[in-house]
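Written below as structure tokens is the structure these notes are about.
With one protein chain removed, the remaining protein chains of the complex are shown where they sit.
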Amino acid sequence: MKNKITHYCNIKNGKISLNGKLVFENQDEPTFLKFIKSAYKTLKIDYPKFYKMDPLCKLSLVASTILLDSMESIDSEMALLLCNRSSCIDIDKEHQSSISYENGGYASPATFVYTLPNIALGEISIKYKLKSENSFFIFENFNPKFMIDYSESLINLGKSKSVLCGWLEVNQDEYNAFVFIVEPKEGEELSVEKLNKLL
Amino acid sequence: MEELKKELKEKIIDALNLDDMSIGDIKDSDFLFGDGLGLDSIDALELIVILDKDYGIKLTDPKEGKKIFESIETMAQYISEHRTK
Partner (left out) sequence: MIQDKNNISVFATTGNCVTPLGFNIQENIKMVLQGKSGIKNFSDEYLHNEPFVGGIIDKEKLNNAFQTLNLKGEFTDLEQMMLLSVKSIQPLYDAILDDKCGLIISSTKGNITSLEKGNIEQYYLSNLADKVAKVIGVKSTPIVLSNACVSGIMAVSVAKSLIQSNVYNHLIIIGADLFSRFVFTGFQSFQAVSPNPCKPYDKNRDGITLGEAAASILVTKNKAVIQGEVYYEILGDSNINDANHISGPSRTGEGLFQSIQKSIAEAQISANQIDCISAHGTATAYNDEMEAQAFNRLGLENTPVYSLKGYFGHTLGASGLLDTVIALKSGSKNLIPQSLGYSEHGVTLPLNVTTENIFTECNIILKTASGFGGTNTAVIFKRHINNEK
């Protein structure tokens, strides 16, 4: 059976939608951190670790929770394929600031631990107990062709039965999350055109 | 000592991102790790940095940390005895 996009979630411009339907909106919060916190609380995500996370992990946790909780069942071998442009730039800047001479040069372990973009994969894996293939890629722009190519190769080579793909970009108060499931089941066409449309 | 305990609670909430907590939520004798506040190994390292940065105490043996960081009470006690800042 051909691989399709079976579920997807978008977070941008103060809105969160699941499979194209609006599930949360808040245009009153000017900063990303306040917006994502309001989404976390309103959608009752209830995962206290959230508060410790850096902006990238917060965005990816909310997006993947909405997506995964909407599925009937989650395959524990579901692969994770996340991408963005800015890596974990916000927390990197915070760490850089904390080690500056003006601040006395003290690094914070709670900050440093998040200075790798693949920690976002780790947080999802831990929450949903996904012992699976996982990788974080960086591209200048959303790269649907790569995501299709690599997710399909994981499925066709038998390394996983489904893949959670995501473009998770957050840089100060600009954010755009688009996460989707690729699997050989009924769904939207898995194509570059379709993915660009759904972004 | 009361001022120090209040200060510690504020620092812990801030440094460990305990966003949904306020000073009133933390009792002096609550266990910080395990069943109390549920802090983890990264938090323990963070507390060691606070000890150094804010109170001038360098913990040479991180295992000492277990006893010192048991509660706000034990932390405040240790800091008041050893602080150099």
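Each chain gets a letter, A and B, in the order it is written, and its residues are counted from 1.
Methods note: a contact is a pair of C-beta atoms (placed from the backbone, for glycine too) under 8 Å apart; a residue touches a chain by one contact, two chains touch by 3 or more.
The structure presented is a predicted model; accordingly, all values stated were derived computationally and were not measured.
Although it is not drawn here, the omitted chain touches the following shown chains in the complete assembly: A, B.
Touching the chain that is not shown, out of A:Glu152, A:Asp173 or A:Glu188: A:Glu152 (per the contact rule at the top). Set against the missing chain, the residues A:Leu18, A:Leu43, A:Ile74 or A:Ala107 yield one that touches it, A:Ala107. The chain omitted from view is touched by exactly one of A:Leu18, A:Ile74, A:Ile99 or A:Leu198, namely A:Ile99. Residues of chain A that touch the chain left out of view are 80, 85-87, 89, 92-93, 95-96, 99, 105-109, 112-113, 115-119, 121-123, 125-126, 128-140, 143, 146, 149-150, 152-154, 156-159.
Mapped onto chain B, contacts with the missing chain fall at residues 41-42, 45, 48-49, 62.
As a convention for this text, only the chains that are shown with their structure count from here on.
Averaged Cα coordinates give chain A a centre that lies 33 Å from the centre of chain B.
For chain B in complex with chain A, the touching residues are 15-20, 38, 42-43, 45-46, 49, 52-53. On chain A, the positions that touch chain B within their shared complex are 37, 48, 51-52, 104, 106-110, 113.
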